[in-house]
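Input: one structure, supplied below.
Excluded from the complex is one protein chain; the other protein chains are retained at their positions.
Right, chain A next:
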Amino acid sequence: MTGDTAVEIRVQPAPFDPGAVLSEFTARAAHSGAGAMVTFTGLVRDLPGADRLSCMEIEHYPGMTEKALAAIGAEAAQRWSLGPVLILHRFGALRPEEPIMMVATASAHRQDAFEAADFLMDYLKSRAPFWKKEKTSRGEDWVAAKDSDEAALERWTKG
């Protein structure tokens, strides 16, 4: 399926229904001749104990966000043999338990779909211009980037 990858990017404030997005993606994937699909959905986690989360505010860089996601998707399409690819990410005010984002990949075989989805997540976490702020009963704080997220990129650049 090399060469027929269509990367769909959605950056939106509106909530989405992962089931509905998956149904739509499944139809496109099947139509492309894919035999495998992998999806990842990120959810807003509540925080344990006294620091319960009231809201997760996601800021982004309009313009650069779409470009960065398209570049990450194009890179995945070059590395693996993929059918359609979807990258969806919300911004704005989100509540605990709401879906934040979703990645879906389709391929003839499962390994390409799994690896491409994993790659997309690693790159999206540290290379797409989104920032999260957690609002709790104790106040509000920007979520710090983790060294482990940066380290996760290295395994895609070796050999």
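By our rule, a residue touches a chain if its C-beta (ideal position, glycine included) is under 8 Å from a C-beta of that chain, and two chains touch if they have at least 3 such contacts; residues count from 1.
One rule holds in what follows: contacts and distances are computed from a predicted model.
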(message) Leaving aside the chains you can see, what is the UniProt protein name of the one that's missing? Options: "BMP family ABC transporter substrate-binding protein", "Molybdopterin synthase sulfur carrier subunit", "NAD(P)H-dependent oxidoreductase subunit E" or "Protein FixC".
(response) "Molybdopterin synthase sulfur carrier subunit"
(request) From the listed residues A:Val21, A:Met101 or A:Ala116, report the one that touches the chain absent from this view. (result) A:Met101
(request) Tell me where the left-out chain touches chain A, residue by residue. (result) 42, 59, 61, 63-64, 67-68, 89, 100-101, 121, 124-133, 142-145, 150
